[in-house]
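Before any comments, here is the structure.
Just one protein chain is left out here, and the rest sit where they should.
Per-chain numbering from 1; labels A and B assigned in written order.
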Amino acid sequence: MKILTAILCGLMLTGCTVSKVEPWDRQYLARPEMAWDADAASAAYQSHVYFSKEASNGGASAGAGGCGCN
Amino acid sequence: MTKPDSHSSDHVYESISFHAMGGPCELKLYAPTRGAVQAAADAAIAEVQRIEKSYSRYRDDSIISAINNAAGKNFTAVDEETAALLDYAHAAFEQSDGLFDITSGVLRGAWDFKSGVLPSQKRVSALRQKVGWQKVEWRPPNIRLQQAGMELDFGGFGKEYAADAAARVCKEQGIEHGLVELGGDIHVIGPHPDGSPWRVGLRDPREPEKAIHIISVRQGGLASSGDYERFMVVEGRRYCHILNPTTGWPVTEALAAVSVLAPLCLIAGTGATVAMLKGEQRGQEWLAALGLPHMWVTSTGELGGSLVAAGR
Partner (left out) sequence: MDNNKKAQSSALLALTGAALALPGIAGKAHAAAPVSEPVLSYHATRYSEARLDSDKHLGGDSERYEIDTHQLGFASAIGKQTDIQLDLMVESMSGASPWYVQPGANNEPVQAMSGASIKEERVDLQSRFNRFVNTETVASLVLGYSDEDDYSAANIGFEFEKTLPQNQLTVTAGMGYSDDELEPTQGTTAVSVTSAEKDSLSAFVGLGFILNARTAVQTSLSITDQEGFLSDPYKLAYIASLANPLVSDNRPNDRRQWVWLTKFRHYVPSVNAAVHADYRYFDDDWDIESHTLELGWYQNLGNTLRVDSVLRYYSQTAAYFYAPFYLSPRSDGLASSDYRLSPYGALSLRLRVVKSLGPWQLSAQWEGYEAKASHSLKKVDVESPGLVEFNTFSIGFDRVF
C-alpha cells in the first residue's frame, strides 16, 4: 500500500501541473497507439490468457465471464 | 510575410507554394527530415483540396450545389462535416445579429466592382429577397432553402476552416513548427524551432503591398478583412465588396481593415468579417467585447486595438 500512496501523491502533484490542451491540439492523444487498449482484439485475448494462468485479474471494465481453464 | 530568419540545425525548413481556394497558398514547415516535410505538405494540401472540392459553389458535384439546386424545392440531407459547418454559420449569424449570413452571396450578382457603375436599387432589392438565413430550414441533417434562387456560399469561412484543418493535418504528421497560409488567412502551427515567433505583417488598407503593422505570432489563427480587396469609387465614394445582407449594399462608414488573432483561424475570420460589417464604431465595440487580440484601421488611417497597443 506504500507504493499506492506514493503513486497517488505523484499523480496529484502532476495533476497540479496539468496544462490546458485545446481539443484541436489533441491529435497525438487521438492516435490509435495512444488508446488505453491500443489493440482491442489482442488486449481481450491477452487478458483471457493471463486470467487463466495467473491468480490476479481485473481492472476498469464491466468484466466478462469466467472459464474452466486449467 | 517575412521570411524566417532563424534556422535550427536539426530541422529541415521548406516553404511550399500552391494554389487553392481561389488564391495563392503557402505552407512553411519545419520537420526532422525533408521526407517528413513533404509527407505533411502532401497531406495538408490534400485536405485543403478536399474541403475546396466539397464546398465549392462552382462545382456541380459539391454538396453546396446540391443544396442550391434544390432551393425552393426539396430538403437535402447533409453529412456530418457539412452539418457542423451549417451549425457554425448559424451560431455566427446569431452572434452577429444577422450580419454574418451565408446566404448573402447572391447579392454579388448585382455588384460588379470592375464596372465602376452602381446597380439599380430595384435590382438590389430583388436579390435582397433571396437573402436571409432565417429563410433557410435547417433541421439537421436536412436543409432546404425556402425560395428558388437562394444560394448558400461558404466563401465567408471555408478558407479559414481549411487553414485550421490543414494545420491539424500537419500536426497529425508530427509538425510542431510552421504555419499554413491560405490566401492571407493564417494558422500558425507553432513558433520557429528556436522558439521565436513568426513575424507577420498586416496590410495597409490604402497601400496593400505594404505592412502597416507587424505582429508576432507563436500559435493560432490570424485572419484579416478589409475594404481594399475589391472595391469601386463612384462619385468620390468608396463601395467595397463587403455587402450588408440586410440592405444589400456595401457597408457604409466601415473600418478600412481589421485583423484578429484567435486560437482558430475560423474564429479569427468570423471576428474580422463581422467587425467590418458592423461599421466603424460598432465594429470596434464588437472587437473589444469579443476579447480576442485584434487590430483595426479606420478609413482615415487611424490604428487601434489590443494588438497595436501590445506591439508598441
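In the analysis below, contacts are C-beta pairs under 8 Å (C-beta built on N, C-alpha and C of every residue); 3 or more make two chains touch, one makes a residue touch a chain.
What you are looking at is a predicted structure, and each value in this text was computed from that prediction instead of being measured.
Participant: What residue numbers in chain A mark contact with the hidden partner chain?
Facilitator: The list for chain A reads 3-4, 7, 11, 14-15, 17-21, 23-31, 33-34, 36, 38-42, 44-46, 48-50, 53-68, 70.
Participant: What residue numbers in chain B mark contact with the hidden partner chain?
Facilitator: The list for chain B reads 32, 39, 47, 51, 80-81, 84-85, 87-88, 90-92, 94-96, 161-162, 164-165, 168, 172, 174, 176, 197, 215-218, 261, 263-264, 266-267, 270-271, 286, 289-293, 306-307, 309-310.
Going forward, only the chains that are shown with their structure count from here on.
Participant: Which residues of chain B touch chain A in the complex?
Facilitator: Per the stated touch rule, the residues are 164, 168, 171-172, 263-264.
Participant: Going by the contact rule set out above, which residues of chain A touch chain B in the complex?
Facilitator: 22, 24-25, 27, 31
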